[in-house]
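Before we start, here is the structure in question, set down as structure tokens.
The complex appears here without one of its protein chains, the remainder shown in place.
Chain IDs A, B and C follow the sequence of writing; residue 1 opens each chain.
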Amino acid sequence: MPARYVYLGPEGTFAEQALRTLPQARRAQLDPAASVPEALDAVRSGEAEAALVPLENSIGGAEGVTLDEIAGGSPLVITREVVLPVNFVLAARVRPRGQSVQAPPVLDEIRTVAAHPNAARQCRGWLRDNLHGATVVEVLSNGAAAVAAADGSYDAAICAPIGATRNKLSVLAEQIADRKDSLTRFALVARPGPPPAPTGDDVTSLAVYISADRVGALLTVLTELAVRGVNMTRIESRPTGERLGRYVFFLDCTGHVAQVRMGEALEGLYRVCAEVKFLGSYPRASHPGEPAAPAARAPEGTGDADFAESAAWLARLRDGVA
Amino acid sequence: MPARYVYLGPEGTFAEQALRTLPQARRAQLDPAASVPEALDAVRSGEAEAALVPLENSIGGAEGVTLDEIAGGSPLVITREVVLPVNFVLAARVRPRGQSVQAPPVLDEIRTVAAHPNAARQCRGWLRDNLHGATVVEVLSNGAAAVAAADGSYDAAICAPIGATRNKLSVLAEQIADRKDSLTRFALVARPGPPPAPTGDDVTSLAVYISADRVGALLTVLTELAVRGVNMTRIESRPTGERLGRYVFFLDCTGHVAQVRMGEALEGLYRVCAEVKFLGSYPRASHPGEPAAPAARAPEGTGDADFAESAAWLARLRDGVA
Amino acid sequence: MPARYVYLGPEGTFAEQALRTLPQARRAQLDPAASVPEALDAVRSGEAEAALVPLENSIGGAEGVTLDEIAGGSPLVITREVVLPVNFVLAARVRPRGQSVQAPPVLDEIRTVAAHPNAARQCRGWLRDNLHGATVVEVLSNGAAAVAAADGSYDAAICAPIGATRNKLSVLAEQIADRKDSLTRFALVARPGPPPAPTGDDVTSLAVYISADRVGALLTVLTELAVRGVNMTRIESRPTGERLGRYVFFLDCTGHVAQVRMGEALEGLYRVCAEVKFLGSYPRASHPGEPAAPAARAPEGTGDADFAESAAWLARLRDGVA
Partner (left out) sequence: MPARYVYLGPEGTFAEQALRTLPQARRAQLDPAASVPEALDAVRSGEAEAALVPLENSIGGAEGVTLDEIAGGSPLVITREVVLPVNFVLAARVRPRGQSVQAPPVLDEIRTVAAHPNAARQCRGWLRDNLHGATVVEVLSNGAAAVAAADGSYDAAICAPIGATRNKLSVLAEQIADRKDSLTRFALVARPGPPPAPTGDDVTSLAVYISADRVGALLTVLTELAVRGVNMTRIESRPTGERLGRYVFFLDCTGHVAQVRMGEALEGLYRVCAEVKFLGSYPRASHPGEPAAPAARAPEGTGDADFAESAAWLARLRDGVA
């Protein structure tokens, strides 16, 4: 029996497209889930091996639901991330034209376009320039937009390439988002287990709970990281209703739990925070189409060789060998 | 001619309800805007005095669109915040029953419920316990849900109280969200001008841009605040596409730009950050229904009296009076 | 052959008195050295097991020479500290009086007092009140003062109790220093070897070299300590002529090199400093006569139990056991 993976549905969304880029998805059974909570519940209950859910979008920001749901129930960890360029297409049904010819409509014939509000917003400029007279009808997902174009409810859809393929739509225009470099980041979430081996370029995700009742509490957290040369690439504060006066911060850091540097930093956080939830160490995904950002400079003295050297020195001190 | 205010529409959403709590809205013309960008554009162009838009929700988190749109174009500032308890109601049309009696349906009669996906998620428990057999149909806003119940498309709607009133719906159940303490925070956004006078309990909002290419850059930012005893109550990191390797952090801090403490901290941020956008100083809204969180303790020596005393001491030193 | 220990001479100084408080000195040969450099050279060359030299005085401050000489040549470590109350006495020769009676002079008969300048300064108030007419003659050490009183050069001496005993002087007045709580701290310095076992209340001494060419370099050093909850009880900056733009800081910290906390902090210092010289971990001396200072509170989360717990948690994370 093949492993079963779920993803945030419906079929034909970017989440399915992201899941299909993973080697482990090739021989597995892939099923859509109606929502992020449903997807994660399937993992928690053991019905699925793992779930592919959106973490953040370079335009829309963090997916608050995903963060809350990962951190909120029984432990889950991220084992892979997938970063997908948000390639919106305009797709339409191929219709009978004249006697035997089937062809998609030309742009001038399109009066109505189904789109998720986020998609519509991201393609605002293109729509204004190319479909000026058309009405945009907002629907609940990119997948639903494709379905609505396929069943004839609307003339066209803004959707993911996989949504067009899946619904046998013809792609009238590609890359129609106003910002070409927009990305969505997805996480493959599983039940806890030994983390994937370090690759040399890994991410560690954490949910860090701190008491809100003193100035500088977050400063203490960041100091624990900086002192060990651990770079933080992302932070989101979110309210937590569990107890009054508590905040949770979602952090992404550069490095792997197996590293000395990261281990020391995690221990430090554990000591100074109300609670730390480890959300996984996993390989950093290459960002297709994105020019590489300049890597964060490790402060002098916090390279891996520095850590090895300092440990050797300490061992000599303890042995009394000067 | 009355002042004109816009809010994130459609009519009957929580945004309209929030705007109507403000004194300045009483004699003003209030118009819905189709989206946050449209609402802010109306302010930027001078068509509206100010716009009421959602900033964050205690369940769903930050409204990324709002943050981006405030920080993104010509300068805008927040002049008021409104915090509204998210009181979801189940509402239905009053229909003819028998000869002359009009009455709303009882719960058992409801087969379909229109709801925005976030609303449906927040009321999941209540729906399971009270409307087990009903189908939830997702629509694009709480206002749209109310309209769809009013025109008979669905049997009932999950919506804001104002959505029920506006559409002459009967409220079948109140406070149906699973978490009763859920809140939405809105901002009244205007063109730059002298900030409202300090009240003693104010918020200052900032967008802080930092170079991402060194470990601990955010630490530097937080140190500037902590050293002046400025408490940070919220932080969101968001990617910025303007230039590579740059992050923007949205910060909410306790205090007012007119205070010495906050002035020093802002100057410090200005010096160490790539860019700082001031998004306003405004009175902290009371949080109805929320038990007060313990106030952040100012570190010893950072009270207002401490600041006054230290300034007097410095003046004596400079005069050579020991 | 008994072990040989040296101390800062001449005989009869506080250094000899301090050395004699140590158990290991009981069966050893104890020899004065003419200077701190000579004392330490005797250890470096192997002629002596260890040397007892002054580290600091609660009135006069650090003994710069000792610090420089310990840090300056081939490695040496402190293995014990001794803290001695500075009990200055006024002592005089017992002289023949009348036929067969021998008696010390009474205060009124004293015209000249030999004293080391530091001793004279510390007893200024007592001398003014009790020996108003007497002339204080400055000599080069407390031991030399006692010798000069014994050989009749002067009428009396300000010296250590052991100086009086050694020179068969009669003590005319005890505790004559103006501050009764004054202390001198001595170090027993040896060639490197395994440090004494932790006692639960230990001191670790360090010489830390940092580049002087950036603001906040020392801040980095102190952060490495504070993050691990390591308390610093003493700091001295001293110029170093070895290379331009380098400072050396002598630090005393609470804790032992064998502790996890201290080990992490030392490794951190090793990584961020130009050089770190470990000057020993040794039991904190009880301070006779000194009321206990309030112990430094370890910041929350940096107790020993916290360290143990955090290490256990990290081990579970690495094993994938949530």
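One rule holds in what follows: a contact is a pair of C-beta atoms (placed from the backbone, for glycine too) under 8 Å apart; a residue touches a chain by one contact, two chains touch by 3 or more.
Predicted model, so just to flag it, every value in this text is computed and none were measured.
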Touching partners, among the displayed chains, of the absent chain: B, C
Touching residue (missing chain; options C:31, C:236, C:275 or C:309): C:236
Those residues of chain C which, in the complete complex, touch the missing chain: 35, 37, 58-62, 64-65, 67-68, 117, 121, 124, 138-140, 179, 181-182, 212-216, 218-219, 222-223, 225-226, 229-239, 241, 244-245, 249, 291, 293-299, 302
Interface with the unshown chain - residue positions in chain B: 75, 77, 192-195, 223-224, 227-228, 257-258, 263-264, 266-268, 270-273, 278, 299-302, 306-307, 309-311, 313-314, 317-322
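By our rule, only the chains that are shown with their structure count from here on.
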Chain whose average C-alpha position is farthest from chain B's own: C
Distance from the mean Cα position of chain B to that of chain A, given in whole angstrom: 25
Inter-centroid spacing, chain C versus chain B (mean Cα positions, whole Å): 62
Contacts with two or more other chains, residues of chain A listed in rising order: 223, 299, 302
